[in-house]
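Heads up, one of the protein chains got dropped from this complex, but the rest are sitting where they should.
The first chain written gets the first letter, and so on, giving A, B and C; residue counts start at 1 in each chain.
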Amino acid sequence: MFRLLKGFGVTFNYFRKKKITIQYPDERVVMPERFRGIHRFFPDKCIVCNLCVTACPTDVITLTGKKSEENPKKKIIDTYNIDFQGCILCDFCTEVCPTDAIVMTARYNNLSSFNRSEQFKDIEWLSDNHVYGYYEESDRVPEMGERGEQK
Amino acid sequence: MAIKTETMTLNMGPQHPSTHGVFRLVVDVDGETIKRVEPVMGYLHRGSEKLAERFVYTQFIPYTDRLDYMNAMTNNYVYCAAVEKLLEWEIPERAEYLRVITMELNRIASHLVWWGTYLLDIGALSPFLYAFRDRDHCLDLLNEISGARMTFNYMRIGGVKWDSPDGWIDRVKEKVKVLRENINEYDTLVTGNEIFQSRTIGVGKLTKEQILDWGISGPLARASGLKMDIRKDEPYSIYDRFDFDIPTQEEGDVYARYKVRIAELYESLKIIEQACEQIPEGDIITKKGKRIMMIKPPAGEAYTRAEASKGEIGVYAISNGKNKPYRIKLRRPSFVNVAILQELLIGKNIQDLVAIFGSLDIVLGEVDA
Amino acid sequence: MDLLFMAIYAVAVLGGLLGAVTYAILFERKVIGYMQIRTGPNRYGPWGMFQTIADVMKLLMKEDIIPAQADRKIFVLAPVVAFAPAFMVFAVISWSENLYAADLNIGVLYFLGVSSMTMLGVLMGGWSSNNKYSLLGAIRGVSQMISYELPLVLSVLGIVILVGSLNLRDIVFFQQDVGLWFIILQFPAFIIYMISAIAELNRSPFDLPEAESELVSGYHTEYSGFRYAFYMLAEYTYAIAIAAFATTLFFGGWLGPAFLPGIVWFLLKMCLFMFVWFWLRATLPRARVENLMQFCWKVLIPLALLNIVVTAIIKVWMGW
Partner (left out) sequence: MSQETLDLIISKVNNALDEEVLVVKPPETDEEAEGEKEEKEEIEETAKLNFGKPMIILDSEKWSMDLAKMLRDDPQLHFDFLQCVTGVDYDEHMEVVYNLYSTEKKHYLYVKVKTPRETPSVVSVTPVWRAADYMEREIFDLLGIEFPGHWNLKRILLQDEWEGHPLRKDYITDKKALGLD
């Protein structure tokens, strides 16, 4: 008849326990290194192979290349845009990239904007995206193997 | 003396606190008694099946995440398994184990969400937060291994994407212990509660015949005494290596469904524990599977099914030998299960509507595909 | 001169009440938050002290919406009707030995009579908003409040029999003389009172009229802004009134060890009551409609009647 009274014990027990809320803007969850956050782009490494464009299921990546000045056989990246309105952060672009020129950071909080057009991120924004997370140091080269075995 | 009454049409949804998304129920009520129900859906229709025909095989995997976003791992699995069946590939052992562990973790997360939101529908506030705390334990683990908390995109045709990070298996084992304790606590808080029982016992009964007739699967079927679990009936992946039971209940009411789901939580924990013990070293993906853009199954068709947290999820994949699927049909358990509503709710009152509707555990992403 | 005093007292009580309601809401959110392993409001002011004030400010600044199809006059009047009786009953509450408004010799009767009018606000609000959820909520609310009025009244009768007076201050003095609070002497009555009080207040687990998972928000679905705030105010005022009434009847009012003034004891006891209600809300699911009615008519009322009979027999037998 009075099994419901047991429940009061449970809730009162929690009343005394330590709270687990994370006070978001003050404290932030650190995402694990594999976290598929917002992209970072390394223009120097890109070989303009267009693989990320073909791999993207949502067709949000557009890029153009130009001839390198020093070595006319080599192509270098000219523009590289991701339209984050459609990006589903699926990681296929980084998975197919042969040179790790595009990687995903553990960052998750810099896409909010008041304007749709601001979701359109260009090469500068993407290569500058190193505020925190796993790819914090701008000069750090992600090692092979760390990003998985598929390379 | 008969009192003259008039029916009133009540539109529950598309925005209503207990329809769990954009689902609409057109209900004719006489007082609070329901005379007619018409479920209206499609508000979240994204044309997943159409999209699949546009993609190469691998590219569709992130879209399966978005069907039943509470239990995305099994969706991943069943799609990959369907293509693997067409390709007739062998999957490395370790990949299978990782698949099972992640699927079961995700099943726990899904059931916990059901548990919390269902009690919120019934009117208890706290279980929701307790459940989400424990669900977060699962999601953190899945985040670590797959890089996302809900839309995992973890499995690949031929294996899985990542190997488990260092110490992950140990962390899973620890969390299993924590979860087991917490789930015990839920039992104390809710299962014996008389008010909860009065809301659920004898409400929304489904007979075995109804279950079979309407093609209902998963915990709903098992709560009506039908011992039907694809993990046992037709062991896919490596489920035949684990020792676990299929919890069933005979009553078929809401309370039975509740008990089946709670019992399933324990079974899933059991499977995870065993899998963590047995997991071998080795490859995580077949050689051919690594070339994700180049997968070309031979022409053919196959229906593959798996036990998702909501019921039987199936993929009917048809290949014509090209690198894009010819047709992908998704058998979504929620979509099939929700059909029973139009029959089940007649004659009940609005309060029971919420209790019954919640007990079906549908996810609108899956209903509308 | 008396009139002036009365007006001042009423304004003072109203002011105090506004503050009390503000912090009752904060208290509720904090208690429930703590029970749900979170901290509750903590952004405005230290420990979230100004959260409710900010909420009220927001509500006051909102656009005042009256649905086009609503019955305007009744719609506007309903929150006031809900609030007025809840506030009026404070006239007979005696905060401490010396602090009271009216030493009314029919205090209990006045309290019960006036407070039962709050249900009119629910009915008017639910009916006039011309919303189906509101209507259903109002139907549930009125049937529930009328039904539970009975056990509430009956549970108090035992005390009235023992004391032999309807004056609330006499009841407290009686407890002082006997040296026992009525919670011990009239324990069954206390339980009945607590349960019917929850139903009267539409609080969880009997919050069917505003069951948010079924009826969106019940009888005040269409209310927004200031009018919604008024409903909130009425609800919490009534809760405080019921708690104050219970404190007087069962917990010996302002009685307590002398190191604290009587009014502090009174408020502390009220807080205890409120805490129990919040605790219930954090623990229990919502009850069933049929069960609610059955429980009232088949369990609570017979029990209350039994309690009256037993009390009367004891009274005669003991010769009090």
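Simple rule for what comes next: a contact is a pair of C-beta atoms (placed from the backbone, for glycine too) under 8 Å apart; a residue touches a chain by one contact, two chains touch by 3 or more.
What you are looking at is a predicted structure, and each value in this text was computed from that prediction instead of being measured.
Visitor: Can you pull out the displayed chains that the omitted chain is in contact with?
Guide: By the stated touch criterion, the chain not on view contacts B.
Visitor: Taking the full complex into account, find the residue in B:41, B:56, B:292 or B:363 that is in contact with the omitted chain.
Guide: B:41
Visitor: Of the residues listed, B:66, B:85 or B:111, which one is in contact with the missing chain?
Guide: Hidden-chain contact among the options goes to B:85.
Visitor: Using the definition of touch stated at the top, determine which of B:99, B:199 or B:305 touches the missing chain.
Guide: B:305
Visitor: Based on the whole complex, identify which of B:63, B:162 or B:335 touches the chain you can't see.
Guide: Once the missing chain is taken into account, the touching residue is B:335.
Visitor: Can you list where chain B touches the absent chain?
Guide: 41-42, 45, 47, 49-50, 85, 212-216, 226, 228, 233-234, 300-303, 305, 312, 314, 316, 318, 326-327, 329, 331, 335-336, 338-339, 368-369
Keep in mind that, in the parts below, only the chains that are shown with their structure count from here on.
Visitor: With chains as vertices and touches as edges, which is it: line, ring, star, complete or other?
Guide: complete
Visitor: When you take the mean of every protein CA atom shown, which chain's own CA mean is nearest to it?
Guide: Most central by this criterion: B.
Visitor: Based only on mean CA positions, could you tell me how far chain B sits from chain C in angstrom?
Guide: For chain B versus chain C, the centre distance works out to 43 Å.
Visitor: Quick check: how many Å separate the C-alpha centres of chain A and chain C?
Guide: For chain A versus chain C, the centre distance works out to 53 Å.
Visitor: Using mean C-alpha positions as chain centres, tell me how far chain A is from chain B in Å, no decimals.
Guide: Centres of chain A and chain B (C-alpha means) sit 28 Å apart.
Visitor: Among all residues of chain B, which ones touch two or more of the remaining chains?
Guide: 126, 130, 133, 189-190, 193, 195-196
Visitor: Considering chain A alone, which of its residues make contact with at least two other chains?
Guide: Those would be 4, 7, 10-11, 14, 20.
Visitor: Across the complex, what residues on chain A touch chain C?
Guide: Its residues touching chain C are 4, 7-8, 10-12, 14-15, 17-21, 23.
Visitor: Give the list of chain A residues in touch with chain B in this complex.
Guide: 1, 3-4, 6-7, 9-11, 14, 20, 31-32, 34-36, 51, 54-55, 57, 88-92, 95-96, 104, 148-150
Visitor: Note which residues of chain B are touching chain C in the complex, please.
Guide: Going through chain B, the ones touching chain C are 8, 10, 16-18, 31-32, 119-126, 128-130, 133, 189-190, 193, 195-196, 198-199, 349-351, 353-354.
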